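The complex appears here without one of its protein chains, the remainder shown in place.
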Amino acid sequence: MTLLTIDAITVNYGRLIALRNASLTLSQGETLFITGPNGAGKSTLLKAIAGVVVPKAGTIRFAGLEIGGWAPEDIARRGFSMVPEGRHVFGSLTIEENLRLGVGMRVDKDAAERDLEHIYSVFPMLEERRHQAAGVLSGGQQQMLVIGRALMANPQLIAIDEPSLGLAPKVIDDVYAVLLKLRDTRGLTLLIVEQSSARATMTGGRMLLLRGGEIVLEGDARELTRSDALKAAYFGYGEQH
Amino acid sequence: MTALLQILFDALSLGSLYALAAIGIALIFGVMRLVNFAHGDYISFCVFALLWPSIEATAFVFAGQLPPYLLIPVILTVGACLSMLSEILVFRRFRNANPATMMIASFALGFVIKYTLLMLFSSRPKSIDLWPSLSLPVEIFDARIPLLQVITIVITIVILIALVAFLKRTRFGLEMRAAAENFTMARMLGVRANAVILLAFAISGMLAASIGLILVTQTGTVDIQMGSSVMLVAFIATVIGGLGSLPGAVVAGFLIGGVSVLMQVILPFDIRPFRDAFVYGAVIAVLIWRPNGLFMPRSAKQRV
Partner (left out) sequence: MTHRPSIFLRSLSTPLILILVLVAFLALATFMNSGPFNQVVIDGLVKVTLVVGLYVFIGNSGVLSFGHIGFTCLGAYATAWLTIPPLMKKMALPGLPEFILEAKLPYGLGIGFGALFAGAFALVVGKILMRLSGIAASIATFAMLAVINTVYSNWERVTGATSSVVGIPIVRVVWPYCLAAVVSIVIAHLYAISRSGLALRAARDEAIAASASGVDIGRERLIAFVISAVITGMGGALSAHSVGVVTPDTFYLNLTFICLSMLVVGGMNSLSGAVMGVVVLSVIIQVLRQFEKGVSLGGTVVSIPNGLQEIAIGIVMVVILIARPTGLTRNQEIVWQGWPFKRVSAATEP
């Protein structure tokens, strides 16, 4: 079943075009990696889905509804959870308050409590410090917190901007293990931005390469990395300008 | 000892007013980066809501005749409604505007409220004796303290506790704190932006109403200017406290109240009329010393 359809969206900041004519579809339970160099428009793509930036042209359908122009909170309430770049923890709130913020839209409070316990079991450090202000956490710990918080909303689709950034390899493994388990058990759909293709190759799934605001390559993650196409497209050789 | 106690109560009751007003301003600033200059006019409006419109010098007490258990909720509702109305009619349209534009818009709104009152009631201050029994003194450790001062302080403490309980213990409070820290992120977690802002305006309006009630009981007059002087000090208190920090706003409010009262006492008689110049001079000194305010909100320094 198609969960997300993006059709030819263009986003610009003033005169600068950040995303040009980008289209993609995502089925439920699928994993899609978005990769590309700095400034390629990866974060902009996520922000456009989240409703933080409004595309100038094109349509976005999520869970069967046209969500172009919707407020971010309404999109979130349809089951889209976003972890933006730069770890936006609420520093003055406690860790547990941060986690509970994501629960607001859920009806089944018991299930929410179970998810909270689950996240604590995956990241025991969060439970130990649950009543401390989130601002005191280290960078890596904050990253765990924001991913945990996004999962607390029990989303259909979670979009994460660079989950590996600042995390120890062991923790990255834990994070991915949780995400993949949720994908397999609950049909969670994953949309992950990573600068490197290494994790995509390990995990498997579809991959998409953005460069200069345009989607230049799309295909199976493992196949793409094995061929030279990815490297060529990443750095842009072999094209005439 | 008695003199000291007197000074303490003066300082606390003046500080209470500033603290309440400062929270009202800081709440709104926190969720939408708006410095609401109309806040002082909300205070005046609530006070005038006690009267029946007339440009005569004598006051026609209208709502003011209600028994306290009705009067207080009515005036609080007036404040909340006025405040929410200004968000819906005006501020909602400035969501993406820069702070200076919003500030001037709030000033223009305050201008409209002020001149509406002026048209309905004229600019003459009117006297009104709301709850005269409260101005009787009580004896505390041999010091004769006006009952109203004690009540003002107690009410302020109650309001502060209620506010803290609301912010810490309720879902809406949690969302409001989150929204104050990072509005966009809160929305991405499903926090309903407009509802949170509207609620912040409602609380801010109720705070304005309670200041109005305290002021009118203290002074026995109804005056179009009474809101703006409190608002200006409160505005300064929110900045000194660290914009967006509610505890900071409260502490700074009490601090300014305390310093004002203290200066009134310790300054030599000749210089006493210039007291405010010293208070504002101290404000500049504090700003130079701590440009981000005494209590920078944690959100401002969470960088790792």
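The letters A and B name the chains in turn, as written, and every chain counts its residues from 1.
We adopt the following convention: contacts are C-beta pairs under 8 Å (C-beta built on N, C-alpha and C of every residue); 3 or more make two chains touch, one makes a residue touch a chain.
A quick note: this is a predicted structure, and the numbers were derived from the prediction, not measured.
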Shown chains contacted by the missing chain are B
Of B:63, B:90, B:160 or B:267, which sits in contact with the chain we cannot see? B:90
Missing-chain contact among B:109, B:130, B:148 or B:185 belongs to B:109
Identified contact with the non-displayed chain, of B:67, B:132 or B:273: B:273
Per the touch rule stated above, subunit B touches the missing chain via residues 35, 37, 90, 93-94, 96-101, 103-105, 107-109, 111-112, 115-116, 118-119, 228, 232, 235-236, 239-240, 243, 273-277, 280-281, 283-284, 287-288, 291-293
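Just so we're on the same page, only the chains that are shown with their structure count from here on.
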Mind pulling up the subunit A residues that touch subunit B in the complex? 50, 52, 71-73, 76-77, 81-82, 84, 87-93, 97, 100-102, 104-105, 133-135, 138-139, 142, 149-150, 153
List the residues on subunit B that touch subunit A in their complex, please. 171, 174-175, 177-178, 181-182, 184-193, 297-299, 301-302, 304
